[in-house]
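Then we have chain A:
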Amino acid sequence: MIYISWILIILMLILAVVSIQLKNLIAAVVAMGATSLIISLLFLLLQAPDVAMAEASIGAALTMIIYIIGVRETERSEK
Partner candidate 1 sequence: MVNLANPILLIAIPLLFVFLIAFSSAFSKSIAKYLPIFAFGLNVVIAIMIIPDVLKNGLVIATTAGFKPPIAIDMVVDRLSLFLAIIASLLGFVVSIYNVFYIDEEPEEKFYALFTLLVAGVIWMIITGDLFNLFVAFEVTSIAAFGLVGFHRDKGAVEAGFKYLVMGSIGGSFLLVGVIMLYAATGTLNIVDIAQKSAELTFQQKFLAYALIFTGLGIEGALFPLNAWLPDAHPAAPSSVSSILSGIMTTAAIYAIFRITNTIFDYNQIYFFLMFFALLTLIFGEVAAFFQKDIKRMLAYSTIGQTGLFFFAFTLHSTNGLQGAFMQIINHSLSKSMLFLIVGGMIMQVGSRNIDDFAGVGRKMKVSAFFLAVGMFSLMGLPPFFGFWSKLKIIFAALQQTNILMVASVVIILLMSVVEGAYFFKLLQAMFFGKPKQDREIKEASLGMLTAVVVLGLILLFVSFYPTPIIDFTHQAASDLMNKNYINLALKLGGL
Partner candidate 2 sequence: MNMSLELLLATPFIGGLLTYIGGKVHRWVRNIFAVLFSLLTLGEMSLFYNTTFKGDVWGSLFGSKLILQTNPITWLFLLIVTSISLLVIVFSVDDMKHEEDHIVLDSYYMQLLFVEGAMIGIVLAGDLITFFMFWEIMSWTSYFLIVHGGKKSMDAGYKYIIMSIIGAYAMFVAIAMIYSKAHSLVYPDVALVLSQSSPTFTIWIIILLGVGFFVKAAVMPLHTWLPDAHSEAPSPVSPLLSGVLIKMGAYGLFIIFYGLMSANLAKNIMPSIFSTPVLLYIVQWLAALSIVLATFLAIMQEDAKRLLAYSSISQIGYVVLGLATGTSLGVAGGLFHALNHAIFKSLLFLAVGAVIYRTGTRNLSDLGGLVKKMPFTFVALVVGIIALAGVPPLNGFVSKWMIYEALLQKKEVFLLIMAFVGSTGAFLYVYRLVHSIFLGQLSQKHENVKDVPILMQIPMWVLVIATVIYGIFPGLAMDVIVKGMKMFGFAPIAYNLYGFPQGSTMGALKVINIASVLMISFVVAWIFFLLFSKSRKVSQYDNYAAGQVVTPELKYNYSFGFYMSFGRVIKPIFKISIERIYNYWVDAAKIFGDYYMRRVYTGNLETYNSYIVIVVTIAAAAVLLGGKIW
Partner candidate 3 sequence: MIYYLGSFLLIAIGLYAIIIKKNLIKILIGLNLAASGVNLLIVSIGYIKNGTAPIFSKIGINPSAMVDPIPQALTLTAIVIDASELALAVAFVVLLYRHYGTLDIKKIRSLKW
């Protein structure tokens, strides 16, 4: 159980850094969605199924959609 969480957390941190540094905003938002998906997996590992479902459906799905609509309305890429 320890090793899976190590891998997942490191993956999450990498994805977070990626989502910040990416120039293309859509890709950045997708990376952010991926981090929250991994976080909901971590919640499962922490024996918190309720929160995992909430994080998945709200954090990953709805927030990402709202961000993508936001990006579509403004500029696609940074600078």
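Regarding selection, all candidates are chains of the complex that A comes from, given by their letters.
As a convention for this text, a contact is a pair of C-beta atoms (placed from the backbone, for glycine too) under 8 Å apart; a residue touches a chain by one contact, two chains touch by 3 or more; residues count from 1.
Everything quoted here is computed from the prediction, not taken from an experiment.
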item	value
Among 1, 2 or 3, touch partner of chain A in the complex	3
Of chain A, residues touching candidate 3 in the complex	2, 5-6, 9, 12-13, 16-17, 19-20, 25, 28-29, 32, 35-36, 39, 42-43, 46-51, 54-55, 58-59, 62-63, 66-67, 69-71, 73-75, 78-79
